[in-house]
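The other protein chains are all here in position, but one chain of the complex has been omitted.
Up next is chain A:
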Amino acid sequence: PRLMQVRWSRYNPSYMEPEVNKEFYRKPLEELTEEEREKVELKAVRPIKAAPPNLSSSVFSDPMVSKFTNMMMRDGNKVLARSLMTQTLETIKRKQLEKYHKAPENEKETIECNPYVIFHQALKNCQPIIGLTNITKGGKTYQVPVPLKDNRKRFLAMKWMITECRENKHRRTMMPEKLSQELLLAFNNEGPVIKRKHSLHKMAEANRAYAHFRWG
């Protein structure tokens, strides 16, 4: 499917990526491994690329969360997308804490309150394992089951989550509320997004006969 590279950068190949992690700079020289020592020596000599605006050195930043906010963004309104994301995480936390305080003693440990853990687990549960691609052979296009790359899986999970929240809701429900509901359902392996993943798996299983079309 993808043969021509579309995105490219104007930087000279000698430029290195910036290192944001504060922990990396606190370690003294002796504790570093061989590769890290070479990297540090190179850094003293080679020029470094400029840091992109969504990369932050804060302890609380998460690449998955920022990717999700970028996908939720519309017309470049990052402020709105980020506030929706923070409100979603807060509603998840509130719902879980309320359940936690009402639960009896022995169940208290099973209830997960951390919104980030729930977010990551829900997205992992939504990721499909195989996908379908269109392959043309002898004039006809067939839907062929094909393994997906990691990036593609993550992208599909997030995309399904967002489209589902945008379409299947009552007119008056707010996005954070609907998203938190969907994320909690996905965390427990229920809900419409998991159903969509299962239907994709079933289609792939049904088209198993065409699997050899992948290799010409």
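One rule holds for everything that comes next: a contact is a pair of C-beta atoms (placed from the backbone, for glycine too) under 8 Å apart; a residue touches a chain by one contact, two chains touch by 3 or more; residues count from 1.
Just so it is clear, contacts and distances are computed from a predicted model.
Engineer: UniProt name of the unshown chain, from "Gamma-secretase subunit APH-1", "Vacuolar protein sorting-associated protein 29", "Small ribosomal subunit protein mS29" or "Ferredoxin"?
Structural biologist: Options "Gamma-secretase subunit APH-1", "Vacuolar protein sorting-associated protein 29", "Small ribosomal subunit protein mS29" or "Ferredoxin" narrow down to "Small ribosomal subunit protein mS29" for the missing chain.
Engineer: If I consider the whole complex, including the chain that's not displayed, which of A:97, A:129, A:174 or A:206 touches that chain?
Structural biologist: Touches the omitted chain: A:97.
Engineer: Using the definition of touch stated at the top, determine which of A:16, A:40, A:73 or A:113 touches the missing chain.
Structural biologist: Considering all chains, including the one not shown, the answer is A:113.
Engineer: With respect to the chain omitted from the figure, which of A:12, A:33 or A:58 is a touching residue?
Structural biologist: Spelled out, the listed residue whose C-beta touches the missing chain is A:58.
Engineer: When the complex is taken as a whole, what residues of chain A touch the one chain not shown?
Structural biologist: 22, 58-60, 85-87, 89-90, 93-94, 97-98, 100-101, 113-116
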